[in-house]
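With one protein chain withheld, the remaining protein chains of the complex are depicted in position.
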Amino acid sequence: MANKIKIAVIGASGYTGSDLIRLAVRHPKIEIVALTANTHAGKPMHEVFPHLANLGLPDLVKNDEVDWSGIDAVFCGLPHATSQDVIASLPDHIRVIDMSADFRLRDAQTYKQWYGVERTRHDLMQRAVYGLSEHYRDDIKDASLVACPGCYPTAVLTLLLPLVKYGLIDPDQLIIDAKSGVSGAGRGLKQNTLFSEAGEGMSAYAVAAHRHAPEIEQELSIAARHDVLVNFTPHLVPMARGEFITVHAKMKTGLNPIVCHNTLSTYYQSEPFIFMAPQGTLPATQYVRGSNKVMLGVYADRIPGRVILMAVLDNLVKGSAGQALQNFNLMFSLDETTGLEQAPMFP
Amino acid sequence: MANKIKIAVIGASGYTGSDLIRLAVRHPKIEIVALTANTHAGKPMHEVFPHLANLGLPDLVKNDEVDWSGIDAVFCGLPHATSQDVIASLPDHIRVIDMSADFRLRDAQTYKQWYGVERTRHDLMQRAVYGLSEHYRDDIKDASLVACPGCYPTAVLTLLLPLVKYGLIDPDQLIIDAKSGVSGAGRGLKQNTLFSEAGEGMSAYAVAAHRHAPEIEQELSIAARHDVLVNFTPHLVPMARGEFITVHAKMKTGLNPIVCHNTLSTYYQSEPFIFMAPQGTLPATQYVRGSNKVMLGVYADRIPGRVILMAVLDNLVKGSAGQALQNFNLMFSLDETTGLEQAPMFP
Amino acid sequence: MANKIKIAVIGASGYTGSDLIRLAVRHPKIEIVALTANTHAGKPMHEVFPHLANLGLPDLVKNDEVDWSGIDAVFCGLPHATSQDVIASLPDHIRVIDMSADFRLRDAQTYKQWYGVERTRHDLMQRAVYGLSEHYRDDIKDASLVACPGCYPTAVLTLLLPLVKYGLIDPDQLIIDAKSGVSGAGRGLKQNTLFSEAGEGMSAYAVAAHRHAPEIEQELSIAARHDVLVNFTPHLVPMARGEFITVHAKMKTGLNPIVCHNTLSTYYQSEPFIFMAPQGTLPATQYVRGSNKVMLGVYADRIPGRVILMAVLDNLVKGSAGQALQNFNLMFSLDETTGLEQAPMFP
Partner (left out) sequence: MANKIKIAVIGASGYTGSDLIRLAVRHPKIEIVALTANTHAGKPMHEVFPHLANLGLPDLVKNDEVDWSGIDAVFCGLPHATSQDVIASLPDHIRVIDMSADFRLRDAQTYKQWYGVERTRHDLMQRAVYGLSEHYRDDIKDASLVACPGCYPTAVLTLLLPLVKYGLIDPDQLIIDAKSGVSGAGRGLKQNTLFSEAGEGMSAYAVAAHRHAPEIEQELSIAARHDVLVNFTPHLVPMARGEFITVHAKMKTGLNPIVCHNTLSTYYQSEPFIFMAPQGTLPATQYVRGSNKVMLGVYADRIPGRVILMAVLDNLVKGSAGQALQNFNLMFSLDETTGLEQAPMFP
């Protein structure tokens, strides 16, 4: 075990924490030495997540019970607003992969406006790197703190950044119609995520008011080199995992969908996790479930000059814990796919 | 029973046929005298649909075994292309409510282009009325043949026709992002509608190539008074019933979403089946399941000048059998809600 | 409206309350004059249940805001232990149909043992009639207080009472393997009924410790004329509605499954809601969903002398609100099927 990297998971009682553990237990270079969850402290992990029984995991403890000196890296799966103080309290030698929203928005004012709380740790924000692996790979390698993107931004930005960067689509007319499985809402108790309410039907939520919108806009604005506003309309779909993004875009004059397709295909051709839907196959979340993959698709619209762009991923994997592990691999100079080779599970 | 209207259901072994029967058995003015289904002819209905056991239904027979002389009205639930000849063969006194696609498209060329077969019965098309109940009510009352709209067009047109008619939104920039439950694909055996394949995930299908697009365009073009092309992007969602339509539209200069909301609200204020989502409630298919209702919603977009429009309905009821029954009520001068008073089933 | 029966629903913010309303709004002899729900008092019904919008329902109020003098009957959908005091406070002229567990168990000691609280209102218990409609019909007609059975006991007793009464099966060897949809757990917030946890999998719960066991035993003991203990093993299945009961029983010597089938068939032959699975059809909850029906089945076991018995129903209808309405019909001398004619909804 001498050459393993010792990790802790803070906030191990939520879905992002548990899916990180699901993946990490099979990572050949990771040793899980601490799991924290304040309300469940003192319990064995299998009491909180029975599917994680018999994996030799440490019991859950409070943050202040952990001996941080022997820990190399921390994955943080806390809710937003609670992460920043916890991360600030960690020793300097620890490299942090944060799966919360606290360090995603570069602008403190935007953070406060959308999350309703102050960001007090400007020092941490200074050194935080936005953890969209394929697009900030070099920065991530050297980072001490990586802010993993939200699940929606991961899908949307993977799909749109190359097209906006190269000026193929109009960044000011982007219609992002998003659909998510219910696990995206977390393990907290809410009436609208009860099986009887969320099942056998589909609803809209947070229309034009979802916190992932400013995050998407932040990154698209950088790519477009001017401030961008997007339509972002999320829906809740009766499946536990999975996210389906349909973007309706206006191409720059004279372009066609084949150019868009080829641009994405070329851009990601060496990427292990990003791939185009094979000819004849339309994207489906079933095809990436449980894996760190993103499937992209490009289709002609009936309205001339417009294009339909699609991306699917598993919100708990590439949309959260998987990308966190991918970033960990980058930070510790491991092969980027280590521990993430799992093929999608279908059916 | 003397004053009951005698009906037959042609094609009673599919979902639209069976849902028509589910509703019709509780209609106080309907007597079901014949059910046809060629491949299942000779069987009692409960062998084909056990949930319809013990309702006193006649056994399934072939079309040519029916004594049409005693029948007042026929509901036709056949697949497209097979309806026209069957309907043509019926005696003249029978009023027909067709739930297939054969007489929805006014233009024979468009029909052939999208359905791949000729429309041979131009005579029938001459007298067919498009059965969008709230918009063609007067024509339907006198019609001998009503072509009920497709499920998607019913939702989309209910949502958009008033706004296009009054010039509130730009008809040439309509993005229609549509999501349907699996029953919309019918009872035929297809791999992608198996439980193991369609469950726990979401897919796109027939992108920019769905047969309901020209139907939507036909009616919007009339309202807009010029030829309209729409974006129409359908998705398959893991629920049996339900359809969720999200339209992303550009408002005419100077307008705002409140005007759109009020226009729809006013337009449909006397309608028994169409209503606006109450303040604080976002549309969900769960709220209309099993009923003939359509819930509409209007929301501001983050992109100035744009509006997000939503409609939900049950594809088998208002999207098919329910609207067929509503049209029947109109044709026979009954209260339009007769047999359709069922409140939605939730959960 | 003069000849309508005026009802109130106490506890209208739960699933049994809302499903009672779903059915009652279509009942030709019912006028809903009051809906109560203490925590939601003051709200319109559509804020609590959007699917009940636009039905002309009164707003939710607290119990003490209701003018009980004009009310003829009350449906009580409160949780157990809270019903008895509320019911005791109602004026004497009101006939009560209680859907809670407070008056199901005749023995106060058994009630306390299983529900953990005292039954203080012995006076009410004295006059309470057990509301298994088909088996206590005459008592229900004259009752001022009807205690509707639990969902599981309704299914189990409908299936077993005739066989035990006539001595066809051994009442001391009954294995009741029960499976329920998630709505049976109510609308309260529990982790195990979240969509992400209850979906795509099946679990056991309350094994040999479910409160419906003593209720089943109470009624079977009467039929068997001696104290009976049963195996009762409930499971949670990923569907909102529906209950599937599989009973594994030992027949009395010399009997065979055909005798059991014929006995049940004959026993219920005039019943509008109870029917045998047609030859060639195995029971499925899909076949009774949304309706007040119970489908029964009888099958030979591979072990000689044993029989497999099945019953399916919709836990919110025949298992709760529907049977309550059936009892109401009996109490007010209406046709027993009034307001309950809805055919099952499939798919």
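By written order: A, B and C. Residues from 1 in each chain.
The working rule: a residue touches a chain if its C-beta (ideal position, glycine included) is under 8 Å from a C-beta of that chain, and two chains touch if they have at least 3 such contacts.
Everything numeric in this text was worked out from a predicted model, so none of it was measured.
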Handout entry: Selected from C:I5, C:A81, C:I222 or C:A300 as touching the chain missing from the view
Key = C:A300
Fill in the blank from the handout: Sole touch to the unshown chain from A:L52, A:V156 or A:L229: residue A:L52
Fill in the blank from the handout: Checked against the full complex, the residue among B:N38, B:T193, B:S221 or B:N256 that touches the missing chain is B:T193
Completion exercise
In the whole complex, of A:R241, A:H261 or A:R302, the residue touching the missing chain would be A:R241
Fill in the blank from the handout: Among listed residues A:Y15, A:F232 or A:Y299, the absent chain is touched only by A:Y15
Problem - Touching residues (missing chain, whole complex) on chain C - result: 172-173, 175, 177, 179, 196-197, 199-205, 207-208, 213, 229-233, 235, 237-242, 244, 246, 248, 282-287, 289, 297, 299-304, 306, 308, 310, 312, 347
Problem - Touch list for chain A against the chain that is not drawn - result: 15, 18, 21-22, 25-26, 44, 46-47, 49-55, 183, 199-200, 240-241, 275, 277-278, 280-281, 284, 286-290, 293, 295, 341-347
Problem - In chain B, positions touching the absent partner - result: 15, 181-183, 187, 189-191, 193-200, 238-240
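Criterion: only the chains that are shown with their structure count from here on.
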Exercise for the section: Select the category (line, ring, star, complete, other) that matches the graph of chains linked by touching. Expected result: complete
Fill in the blank from the handout: For the copies chain A and chain B, the interface residues, called same if over half of the numbers are used by both and different if under half, are same
Problem - Whole-Å separation of chain centres (CA-atom averages), chain B against chain C - result: 35
Exercise for the section: Check each residue of chain A and list the ones that touch at least two other chains. Expected result: 196-197, 199-200, 238-240
